[in-house]
Every structure is written in structure tokens, then in C-alpha cells.
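With one protein chain removed, the remaining protein chains of the complex are shown where they sit.
Our next item is subunit A:
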Amino acid sequence: MKELQSHPLVQQFLTDVCRYVKAVDQHRSIKAELVDHINDRITEYKGKGMEEDEAVALAVADMGAADAVGSELHRIHRPIMDWSLVGLLLLFLAMGVVAMLSVQAGAAINNGVSLVERTILFSAMGLGIIVVLWFFDYRKIKLYSHWIFGSALMLMLFSAMSGNQINGTKRYLFIGSIGFDTTMIGLLLLLIALPGMSAAKEWSARQTVIQLAYRLVIPLVLFMICVSTVAAVLYIIGFFIHLWMTRRSVRQFGLLAGGTAAIVLFLILFGPSYPFNNYQFVRLTAFLLDDPEGSGYMTAQSMEAINAAGWWGHGIGATLDRLPYVHSDHVIPYVVYCFGWAGGIAIAVIAVFFIVKVGQLVHRQRNHYGKLIMLLLFMLLSIQFIFPMLAAYGLAPITSIAIPFISYGNIQLLLNCVAVGLILTINKRRNMITSMD
């Protein structure tokens, strides 16, 4: 049998078919399947008394034209680029540049760093990352999930021990003049790693304890030491999603969710960062108690800026003195102040398109592992989009979440590009079905 597989006619046919199929990693399994078929045919013909060469020729002819088979296979396995998501991303990046132009033009003091140049530079780097991820087989992440998870924990531990204190948090490290929030890097890495680690349905009683300790308690404690409530909350949501998507039964999920909630409550009460004197907590109470004199002050200022914008705003480069950080935390009220309610509505509509688009891609994904990663990234991106927009108009508490791509982000911009790049590359393989191994 072996020598038949390498019969030149058969080889020629397989090569001809695969020439049309661009998804190279599907070639091996396509060839194996077709060879199996052709060999069965040859055996049958030889059983009817045919000579080998005749049997081979006839069996190959039975398969039909190689170009027809190859191009049909290509149509199914072809890489899928979602251009509409890329288009929306480019639109956001352009908005970010315009927003920074405006901030820079309106700034009374210039501290030397060109926001516009930095934003263009980091946008280009972000697009570069997306191109690299496009050629990367995301399924390889699965093998390294434990390493990714461990590295994220080490990074945050390092930050917790040596990080610079900014606004009472320890989550920033610096490379030159560029500071980066280690908890947001850690969060992204942890969320990418979660789906590649053991599924909840595989956990024994003992495993459950170990998994909750390693994958829930340790990350949360580190987030708390670094004082990053936002990252902690996003991680808890991601962890719940992971539990639900890999559950053994609804009952098991219920038990694990209860356990998770108990652990979170315990950590809030007795954990390393006592939240009642944490500024996030102050902001939250200000929001709940609707106190415009206290920390509700920012919200009131933000709403006032938006109300004062009018339909068409005060034009590019307008100065808004009543709010700090108009390039990052308060970029939404600032942009609305400059470009009016029309500009604000345009941003909101495009953000909704973006979220719906990503949601559709998650829904269409059939590979369970790919779907899990996409779902966690969908959660991460959509909350980052929705929360600052609601907060700008007092519909949610102001947090340290800055809207992706539009706000001045540097490293955060790159992280969001990694998320979009992964979504695109996972979607690319939507139809590339399981290979042999």
C-alpha cells in the first residue's frame, strides 16, 4: 500500500489540488484524506483484475479535475479578513489623532511631549502588532497558557514590590518617559491565558481548591496590592465567563460562582487593600450618593462641559479648564465640548457598531477555544468602550478606564490593538477545520 501513495500520478493530483488551497496548514490533512480515498479505489480496481498503472490512472480520473476540487476547497478554507472591523479600528485611531491635535492646540502649557506624535507612533506600532498577529496561529497560545499566566503574575508581583507610587497606586512601571500600567498588561495576559488552562468541568474537588487559589485568589491579591480595582473587577467578570463556558453542569457553575463570590467578598473585607479608604471607593460612593460637592465634582464638571457643547461644539482646539486629564480620563467630555453633540453621537454610534461587530464574530466562531478567547476580549473591549461614555454623563461612576483608541493611551493603545489583532486572527481561521493532529 505504502508505495501507491507516492505514485507520481497520485502525487501530482494532490499537489495540483493543494496549489489552490491558500491555507497551508490544511494541506497535510487534505492530502491524507484524498490519498485514503484514492487508495480504496485502486484496491477495488485491482480486485477486478486491473493492472496497477491502469487502476491508478482510473482512480485519479474518478476524482475529477484537480482545479475544480482545489478551488472549491480553497473557498471553504480561505482565510477570512474582517475588513469592516479593520475599518472601524482605523476610524477610531484617526479620531484619537484628531482628539490629541485638539488637546494640544487647546493646551495652555506644553510639557514638551507631543501627544499627536506619540499617538501616531503608537497607532503605527499597534497596526504592526495586528499584522504580525495575522500571520500567527493563535492555537499555539494554548500550549503556552500556563507560561503566559505565570508571567503576568510575575510582572504584577514585580510591580507591587518596586512599582512607582502614582496617586496611591503601585501599578506603574516606566521605560524611559513612558509609563505603563502593569495591571492592565497583566489583565490582558491573564484573560488570554485562562481559556488554554484546565476547564471547570475537569476539576475534581481537590483541583477546584487549587484552581481557585491559583487562578482567582493570587491574581486578585496582586491586583489589590497594586490597587487596581478596575483590573480586578474586569478579571472577576472574565473568570465568571470562563467558569460558565467550561462548566460541567449549571449546578457546578452555581457552586463555583458562589465560591468565587465568597472569595471576592472575603478579599474585599480582609484583603491587602482595605477598600473603604481607596479613592475608587470614594468615587463609587460619590456616584451612588449623588454628591456634587465631593468626588461627584468631576462628574458634575463633565456633564456641564457636555451640556455647554451645543450641537456643533466649540471647534477643534477649544480650551476646557474645568476638567483635568482631557487627553485621557476625560477625553469624552472634552471631545464633545470641541465637536459638539453631533461628534459625541457619532463616536457613540461607531462604538456600538464596533461592539456589535465583535459580538457577531464571537457568535460565528465555532472553535470552542477560539470562541472563549474572543468572548473574554469582547468583554474587555466593550466594557472599556461603554463605561467611560456612561461615566461622562453621570450614568456610571468615573473610573480609571479611558476609552480605547480615542484617549491618549501609549501602552494601553498597544494592548487594545493586541485584543483586536487576536480577534481578527482567530476569526481568520473560522472555517479552517480541525487538522489531523
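Here, a contact is a pair of C-beta atoms (placed from the backbone, for glycine too) under 8 Å apart; a residue touches a chain by one contact, two chains touch by 3 or more; residues count from 1.
To be clear about the criterion, contacts and distances are computed from a predicted model.
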For the chain that's not shown, choose its UniProt protein name out of "ATP phosphoribosyltransferase", "Quinol oxidase subunit 2", "Cobalt transporter subunit CbtA" or "Transcription regulator PadR N-terminal domain-containing protein". "Transcription regulator PadR N-terminal domain-containing protein"
Among A:37, A:146, A:201 or A:363, the residue in touch with the chain that has been omitted: A:37
Using the document's contact rule, name the residues of subunit A that touch the chain not shown here. 1-2, 5, 17, 29-30, 32-37, 39-41, 62-66, 68-69, 72-73, 75-77, 366, 430-431, 433-434, 436
